[in-house]
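What you see is the complex with one protein chain gone and the rest in place.
Entry: subunit A
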Amino acid sequence: MSADVQKLVRMANQIATFFATQPGDTQAAEVAGHLKAFWEPRMLTALYGHVEAGGEGLSPLVLRAVERLRQPAA
């Protein structure tokens, strides 16, 4: 894993760690919302790329969030 991907993984996991502690069942949506609101598209693209490459090191909550983000808008 390259250093910049490693950094994105850490940042994404940090976000997931926070929302995982929040009540209710919207954690994945919250993580997805946060990524969408604050991450520049090329960061998201790199994250998606990493998920496609196996998503090493990413927390399950991030993986669920990415899945939501990549669903075509209904």
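One rule holds in what follows: a residue touches a chain if its C-beta (ideal position, glycine included) is under 8 Å from a C-beta of that chain, and two chains touch if they have at least 3 such contacts; residues count from 1.
In this text, contacts and distances are computed from a predicted model.
**Student:** Per UniProt, what's the omitted chain called: "Phosphonate ABC transporter, permease protein PhnE", "YeeE/YedE family protein", "Formate dehydrogenase subunit alpha" or "Acyl dehydratase"?
**Tutor:** "Formate dehydrogenase subunit alpha"
**Student:** Out of A:Asp4, A:Glu52 or A:Glu67, point to the residue that touches the absent chain in the complete complex.
**Tutor:** Looking across A:Asp4, A:Glu52 or A:Glu67, the contact with the absent chain belongs to A:Asp4.
**Student:** Of the residues in subunit A, which ones touch the absent chain?
**Tutor:** Here the touching residues of subunit A are 4, 7, 10-11, 14-15, 17-18, 21-23, 34, 36-43.
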